[in-house]
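A single protein chain has been omitted; all remaining protein chains appear in their positions.
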Amino acid sequence: MATAAHRAARTHTDTDGPAGDTALTTAYQVAFDAAVAADERIEPRDWMPDAYRSTLVRQIAQHAHSEIIGMQPEANWITRAPSLRRKAILMAKVQDEAGHGLYLYSAAETLGTGRDELLDKLHSGRQKYSSIFNYPTLTWADVGAIGWLVDGAAITNQVPLCRCSYGPYARAMVRICKEESFHQRQGYELLLALSRGTPEQHEMAQDAVNRWWWPSLMMFGPPDDESQHSTQSMAWKIKRHSNDELRQRFVDICVPQAESLGLTLPDPELRWNEERGHHDFGPIDWAEFRQVLKGNGPCNEQRIDQRRRAHEEGAWVREAAAAYAAKHTTEADSEAGAERA
Amino acid sequence: MTNTDWPLWEVFVRSRRGLSHTHAGSLHAPDAELALRNARDLYTRRGEGVSLWVVPSAAITASSPDEKDPFFEPAADKPYRHPTFYEIPEGVQHL
């Protein structure tokens, strides 16, 4: 239950900060290293190296931002979903993403960084979200491709995070992975219906897979030999597998799934390698990856603008609720007490 | 501009009758009433609960990891508090 002590996390670092006794810090470091080595979880009020804390804040925030920016490309189709069943599924999925964003912001807050501060960094471009969401959803089939490929890649990344060394992040991921299992399946089912539907629907599905396949592979991040943060994160057990390892796992999973769908993955070099026991695949266009990362993707500005606008246009609502709470606090407190009785 | 940084609340969910409330996570809300409703929407979307508590995070006093040893270690060397400490002749029942 140490997650409760968010505020304390802040004071804890304040009192044991750089000014603290170095011998004490060394002892803390030893205890921290031993806990990580023994696969124990680090909890919010435990001492942790500053770099561990900032790495986690950066990663969890980026993850949270991805969830809420990731609502947009799919929400783009809620009002046009072609059946009421699909509409309900899509609404529930987009809602889950908002929920997942909230779980993750909470996890980040246990490290002493408030949600407002993180949102501010997102809105001002100082923190990133997954580049995949800078691609547009052009047809209904894109909703399916996102579920199958983008959520599939995300799950491949996230399942190991359920064992991440930082307790609150690991717990948030357990909840998220559990809820997300329907996301990938609905995408696959959606694509299957299109693939087996009319020729136009089949073509729509194939076109979506063509456009989403390569960006999905980029979601695992740069190749291991170029990844700046990987080694340290693996040592800290924030990360459990390398980018290339996870990417390979994902490709191997997708190939038979594509076959069952009756759709082709857009890579002429994709083939089984008996010797490696894995599929070989063609080179990824890292120049495109870097361009999108730098802000030159098809939707970077649009996504951030919409997020910023929602936040700004909602300011008066948040202010109103805060003002109301200030006027009525005692009343609300006693009512909440009654709920408990 | 008014302060819009809504305070943080800890959420406890009773998953079914007969079980105690368990910490589920946290959320932001301007006051207790909305905290309870936000908790309902966020933490019981899939029928996870039959009862909810919300507590302002600031109201929780937590033990410090620094005091871990004095707090919790003394309890570790009192094996006589556990039933397995005692040897009972074979065949004795209902003990």
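We call the chains A and B, going by the order they appear; numbering starts again at 1 in every chain.
Quick note on the criterion: a contact is a pair of C-beta atoms (placed from the backbone, for glycine too) under 8 Å apart; a residue touches a chain by one contact, two chains touch by 3 or more.
Criterion: contacts and distances are computed from a predicted model.
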Task: Would you mind picking the UniProt name of the chain not drawn here, from "Rieske 2Fe-2S family protein", "Glutamyl-tRNA(Gln) amidotransferase subunit A", "Putative phosphonate transport system ATP-binding protein" or "Phenylacetic acid degradation protein"?
output: "Phenylacetic acid degradation protein"
Touch partners, limited to displayed chains, of the chain removed from view: A, B
Sole residue of A:Glu200, A:Asp225 or A:Glu269 that reaches the chain not shown, by the stated touch rule: A:Glu200
- line: Given A:Arg86, A:Lys121, A:Arg171 or A:His279, the correct residue touching the omitted chain is A:Arg86
Query: If the missing chain were put back, which residues of subunit B would it touch?
result: 2, 6, 27-30, 33-34, 37-38, 41-42, 45
Task: Quickly run down the residues of subunit A that touch the omitted chain.
output: 68, 71-72, 75, 78-88, 91-92, 94-95, 98-99, 101-102, 105, 140, 190, 193-194, 197-198, 200-201, 306, 309-310, 313-324, 327-328
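Rule of thumb we're sticking to: only the chains that are shown with their structure count from here on.
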Chain centre separation in whole Å, for subunit B relative to subunit A (CA means): 27
Of subunit A, residues touching subunit B in the complex: 1-8, 12, 43, 45-47, 95-96, 99, 102-103, 106, 109, 114-116, 171-172, 175, 179, 315, 318-319, 321-325, 328-329, 332-333, 335-336, 339-340
- request: Within their complex, state which residues of subunit B touch subunit A.
  value: 1-6, 8, 10, 23, 25-28, 30-36, 42, 45-46, 53-54, 57-58, 60, 62, 64-65
